[in-house]
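Here's the structure we're looking at; comments come further down.
Then we have chain A:
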Amino acid sequence: SKDSDNKGGDTALTGKVSTNGSTSMDKVIGALKEQFMLDNTGVTVTYDPTGSGSGIEAASNGSADIGLSSRALKDEEKANGLEGTVVALDGIAIIVNANSTVTDLSVEQIAKIFTGEITDWSEVGGTAGTISCIGRESGSGTRDGFESITKTKDACKLDQELTSTGGVIEAVAGNPNAIGYASLSAVEGKTTVKAVTVGGVACTEATVLDGSYQIQRPFVLVTKSGATLSPAAQAFFDFATSTAAADLIKNAGAVPVAK
Partner candidate 1 sequence: MDPILQAKDLNLWYGANQALHHITLDIPAHEITAFIGPSGCGKSTFLRTLNRMNDLITGVKIQGEVNFHGENIYEPSVDPTVLRRRIGMVFQKANPFPMSIYDNVAYGPRTHGIRGRKELDEIVERSLRSAAIWDEVKDRLKKSALGLSGGQQQRLCIARALAVEPEVLLMDEATSALDPISTSKIEDLAIELKSKYTVVMVTHNMQQAARISDNTAFFLLGELVEMGKTEKLFAYPQDKRTEDYITGRFG
Partner candidate 2 sequence: MGEKLSLRRRVYNGTMTVLVRLGAALTCGLLLFLIGYIFYRGIPGLSWEILTTQTSYIKNTVGILPNILNTLYIILVAMALVLPIGVGAAIYLTEYAGSARLVRVIEFATETLTGIPSIIFGLVGMLFFVQKMGLQAGVLAGSLTLVVMILPTVVRTTQESLKAVPQSYREGATGLGAGKWHMIRTVVLPNAVDGIVTGCILAVGRIVSESAALLYTAGFGMVLVNFIDSLHTSAATLTVALYVYATEGGETALAFSIATILMALTLIINLAAAWVGRRLKNGKE
């Protein structure tokens, strides 16, 4: 297939591939582009972690070759001539401070916490303390995924509204009473925060892939339907969606979907 050609480096690709969007995809895209650039030394792949909203827009107005979204495209976006290709699935881990005694929450409890119905950790089995909800800026794919699944759309009462996945992790790490949501890929391996089980199911690649972990969403590459990508961008796109990328994606903490 084409990507194996690239790997062989027979076709000397050159140029620049710009990607722009989801901050949750930081790890995944970071790993993919790095490998791709090792394989194709003539190509530079850039990644601007700006958020899913502007990633989708960047793809549509052409300021980036490939947009990155951590939520599925909406119908109206598709109608506007955008095409989404899922590269991976990602769990949205519900994270609490490493010192928290809470280990499991149901989706309903999570929803009540974020909408302000439950305000103290003692109500969900933790040590008493006012819960601090940390969420994402509107426009974030992670927020979109979280709110749709927990049915809390536009109803969350947040203590902090941060512009990035890492920001949420840091804020939860620094606050014993905090709860937040963040991409599984970014949470894996962190010791300062821990992911609670949701309805008894831990957030892992396996549970995301088999669907037993409910709070999940896709990582999407956004392109303009009909428009042709530059050879370099096309090669990167093909590489990212190929099985060859699966290990990279897995190592980055997400769940590859390529068959």
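We adopt the following convention: a contact is a pair of C-beta atoms (placed from the backbone, for glycine too) under 8 Å apart; a residue touches a chain by one contact, two chains touch by 3 or more; residues count from 1.
Picked so that all candidates are chains of the complex that A comes from, given by their letters.
Note that the structure is predicted; figures quoted are calculated from it, not measured.
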{"item": "Candidate touching chain A in this complex, from 1 or 2", "value": "2"}
{"item": "Candidate 2 partner contacts - residues on chain A that touch it in the complex", "value": "16, 18, 20, 23, 26-27, 30-31, 33-35, 37, 44-50, 63, 162-167, 169-170, 173, 186, 190, 248, 251-252"}
